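Then we have subunit A:
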Amino acid sequence: MIRPSRLAAVAGSAALAALLLAGCGGKDTPAAPASGSSEASASATGQVTVFAAASLTETFTKLGKDFEAANKGATVKFSFGASSALAQQINSGAPADVFASASPTNMKQVSDAGAVTDKPTTFVRNRLEIAVPKGNPGKITGLADFAKPEHKTALCAEQVPCGAAAKQVFAAAGVTPKPVTLEQDVKATLTKVQLGEVDAALVYRTDVQAAGDKVEGIDFPESAKVVNDYPLAVLAKAPNSAAAKAFVAYVLSDKGRAVFTKAGFDTP
Partner candidate 1 sequence: MTARARIAVRRDNGFDLNLSLDLADGEVVALLGPNGAGKTTALRAMAGLLPLTDGRIVLDGRVLDDPADRVFVPPERRSVGVVFQDYLLFRHMSALDNVAFGLRARGAGRVQARAEALEWLRRVDLAEHADTRPRSLSGGQAQRVALARALATRPRLLLLDEPLAALDASTRMQVRSDLRHHLADYAGSALLVTHDPLDAMVLADRLVVVEDGRTVQEGTPTHVARHPRTDYVASLVGLNLYRGSAAGTTVLLEHGGQLTTAHPADGPVHIAFPPSAVGLHPREPDGSPRNTWPVTVAGIEQHADTVRVRLDGVPPVLADVTTAAVAELGLVPGRQLWAAVKATETRTYPS
Partner candidate 2 sequence: MTAGTRARRGARGRLPVVLVLPAALGLVFLVIPLLGLVLRAPWSTLLDQLAQPEVGDALRLSLVCASLATLVCLLLGVPLAWLLARSDLPGRGVLRALVTVPLVLPPVVGGVALLLVLGRRGILGQYLDSWFGVSLPFSTAGVVLAEAFVAMPFLVISVEGALRGADRRYEEAAATLGASRWHTFRRVTLPSVAPGIAAGAVLCWARALGEFGATITFAGNFPGQTRTMPLAVYIALESAPEAAIALSLVLLVVSVLVLASLRERWIGGPT
């Protein structure tokens, strides 16, 4: 009953974001990487099915194309979604080769069920950033502004990962935020910034990057204290485990790191 509305919500925000991006000419879309040799892997073949967190959509799609170019005969199929939903699907027997989760919690659900072979690797980290509309009309300078009632600010609801992270950040900074809204996911939060409905919001750095030039990011010192690890693992029941391992290696390669850095992720 609820799921479809959420999908609709996500789709709606994504559509809007796409619209806005298209509107500003897509200037800031990630540039193509330097043409590379295929040092990361011996040639893999067959189909690799990758379940990846929604926040990895842009980076993994790009990496998948690069991987296919480097390995003739290999195809990569993605299923992007909420990490919690993906974890549940894997535990219900979905035929996936690789799982890339946006949170260790969801990866743990899978590994606790014995569905991964090796210990999951943290391949990227994401941290929070203050997102403000272009030109910073609210003159936001730091976390302390979230406590001032003259600023309209948006946060993710505590129940979703970005909200939980925001809560820790504010606790670390000793700031009590007074948001006007607690959004259901990070994209919805960002939409409010893009439309200028709020002066600031706390979202992931990668989301600020992806939003293009409608949104500006402001870094703050406390962001380093709350870092969100993204674990990656080959699944135990992988139908094509050889190619899966090759894909994971490609993600962890320098070329992979370059793509993530460009998108705003930290790499370990």
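Selection rule: all candidates are chains of the complex that A comes from, given by their letters.
FYI, contacts are C-beta pairs under 8 Å (C-beta built on N, C-alpha and C of every residue); 3 or more make two chains touch, one makes a residue touch a chain; residues count from 1.
None of these values were measured; they are calculated from a predicted model.
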Complex check, subunit A vs 1 or 2: touching candidate is 2
In the complex, subunit A touches candidate 2 at residues 1-2, 5-6, 8-9, 11-13, 15-16, 152, 154, 157-160, 179-184, 188, 191-192, 195-197
